[in-house]
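Worksheet: one structure, shown below.
With one protein chain withheld, the remaining protein chains of the complex are depicted in position.
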Amino acid sequence: MGVTLGQLASLVEGTLHGDAQLEISGASIIRDSQPGEITLADHPKLAKDLARCSAAAVLASGEFAPADMPVIVVANVHDAFAKIVAQFRPNLAQHKPGVHPSAVVADSAVIAADASIGPLVVIGEGVSIQSGVVIQSGAQIGAGSVIGAGTFLFPGVVLYENTIVGANCILHASCVLGAFGFGYDSASGKHLLSSQLGNVVIGDFVEIGAATTIDRGTYGPTVIGDGTKIDNQVMIAHNCRIGRHNLICSQVGVAGSSTTGDYVVMAGQVGVRDHVHIADGAIIGAKAGVASDIGAGLNVIGSPAIPAKDKKLEVALLSKLPEMRKQIKALLARVAELEKEDELRKTA
Amino acid sequence: MGVTLGQLASLVEGTLHGDAQLEISGASIIRDSQPGEITLADHPKLAKDLARCSAAAVLASGEFAPADMPVIVVANVHDAFAKIVAQFRPNLAQHKPGVHPSAVVADSAVIAADASIGPLVVIGEGVSIQSGVVIQSGAQIGAGSVIGAGTFLFPGVVLYENTIVGANCILHASCVLGAFGFGYDSASGKHLLSSQLGNVVIGDFVEIGAATTIDRGTYGPTVIGDGTKIDNQVMIAHNCRIGRHNLICSQVGVAGSSTTGDYVVMAGQVGVRDHVHIADGAIIGAKAGVASDIGAGLNVIGSPAIPAKDKKLEVALLSKLPEMRKQIKALLARVAELEKEDELRKTA
Partner (left out) sequence: MGVTLGQLASLVEGTLHGDAQLEISGASIIRDSQPGEITLADHPKLAKDLARCSAAAVLASGEFAPADMPVIVVANVHDAFAKIVAQFRPNLAQHKPGVHPSAVVADSAVIAADASIGPLVVIGEGVSIQSGVVIQSGAQIGAGSVIGAGTFLFPGVVLYENTIVGANCILHASCVLGAFGFGYDSASGKHLLSSQLGNVVIGDFVEIGAATTIDRGTYGPTVIGDGTKIDNQVMIAHNCRIGRHNLICSQVGVAGSSTTGDYVVMAGQVGVRDHVHIADGAIIGAKAGVASDIGAGLNVIGSPAIPAKDKKLEVALLSKLPEMRKQIKALLARVAELEKEDELRKTA
């Protein structure tokens, strides 16, 4: 796997300052770099870390190119470093077109010739798998589901019946689309499950994290809009309609029938109650609890969520509470003293 | 799939006001309705949305039957609409009795003749599967487990050894029953796992959401009572004993050895510490952190959780903090002024 610094400079079409014959053994970030490896520095503030690290060479941009070690200068440091890392860590997985013999595929399923169906995958009746789809091992595709062109499913994904996934999506391991909504009518002391006749409909270019769950609608679809990215362990409840290009971080929960506009961002562990709307471009801070509609472009935090500047003021004031309490006690004493004086004067 | 409005009225035994020959192409909620479809309206406040939607007809109750579009009037709108939606969305999944040839079943397992075991299911030694059970593809049933009559397991469910599931339960995809409890004795700088000899025991008519995890007891069972419904991504720790007919919403976490009475409700993302008891009928608000016992019928919110009315007062007062701080500052100035006057008078 030996490669020279000159070869790496050619690979990324960069300008080399240093010994082109230097052997490079690997690529890693500054924190993890070992002797003989190349690292990257995307910001001048990393100069000190870089000086201390063990790397033999560095990939940097024109603005920041350290003089004291071999450097490859490029315009886009991240794109170039990704190419170099890939050089040292070739992708092992083979996705040969075709259906692995251990997969269990229903007779009525239709699978594109260039799709790749991995070992021990189960595909139900009436499923449609379109061109270029990759389904890795152990995924379970419920009857009537449709998977759009170019979409990639990691191991253990579960699609319940009639799930519709768009094109060019990525579904990570063990995510579950289409489980029953948590809706009950309570009658005579028992909780009776509501209808579960809807499904889940995912747009194009959507990414869904590992162990994320998106429940089916009561009668119609739960919808995730085009371009939206959802992290691991997120819960989207029945009847929700998530807009386009949202970013939903890990462990967020959105309760039933809530909706979002486009370009909404929710940080980690946010909770959203049922039947609220979060408008275009709103940003919900980590751990916020959204209990009512949020206007377009607003930045809210806290639980219940309020505008970030109000919450920050509140937090600052909370730290003043001990002082405030002391001041009130002192005032009470001083006013009592003044009242006593005043009383004396009156009776004098 | 063409069906007339008259046929749908007969199906739900409703009273039709409008053209019985009208062709209906589908059924969906107001938000999603398309031309040619029937929708439902379960409340007069929906009148405006209904007027704006594209539906060709509506299902409504007697109290609210719009005059300007074809309507089927029924007593129970939701039951009737479920029948209509089912008409348009037939259930594709076939659950034929028998064991799929790709399933791996231990010799000592006993499976009822009318149970349905799907593709690539694994069933361990000594497992008992009772009448009418359906186990969908890819589920893993640990040795010694028992699954009661009429219970339904979705794909990818994992039961560790000796898990006992009652009758008529629903277990959603990728839930995990019986993993080790998170209990450690820390000795000489290492964390040593406590005993994991218990199991998980689920009552009858229990529903467990996707990716929910319920850990085994240390020596005895972790118990979920009859009729309790648990949403997705809930965590119930070792030795817990959840009562009957609880409703536990998504992303709730209950720590070790805590217990609940009957008809307890926990909203989303609640956390309950270890060794506390939540009594019958208590309601725990979203994101609450329960740090001590909660009395019967109490409604608590916040973290630490306190009665909802106290918490609401606290939130209201928090919004007064800036005003309070200003008032204290003004008081300090005014009292200082009075004291100065008083001092002058005394020395006068």
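Some observations on this one:
We just call them A and B in the order they show up, numbering each chain from 1.
The definition used in the following text is that contacts are C-beta pairs under 8 Å (C-beta built on N, C-alpha and C of every residue); 3 or more make two chains touch, one makes a residue touch a chain.
These numbers were taken from a predicted model, which means no experiment stands behind them.
When the whole complex is considered, the residue among A:His43, A:Lys309 or A:Arg325 that touches the unshown chain is A:Arg325.
One chain of the complex is left out; on chain B, the residues touching it are 104, 120, 122, 124-126, 138, 140, 142-144, 156, 158, 160-162, 174, 176, 179-180, 182, 184-185, 189-191, 193-195, 197-198, 211, 213, 215, 217-221, 233, 235, 237, 239, 241, 251, 253, 255, 269, 271, 273, 289, 291, 303-304, 313-314, 317-318, 320, 324, 327-328, 331, 334-335, 338, 341, 345.
In the full complex, the hidden chain is touched by chain A at residues 27-29, 31-32, 40, 78, 81-82, 85-86, 89, 91-94, 100, 102, 118-120, 136-138, 154-156, 170, 172-174, 205, 207, 209-211, 227, 229, 231-233, 245, 247, 249-251, 268-269, 286-287, 315, 318-319, 321-322, 324-325, 328, 331-332, 335, 338-339, 342, 345-346.
Keep in mind that, in the parts below, only the chains that are shown with their structure count from here on.
In this assembly, the C-alpha centroid of chain A lies 23 Å from the C-alpha centroid of chain B.
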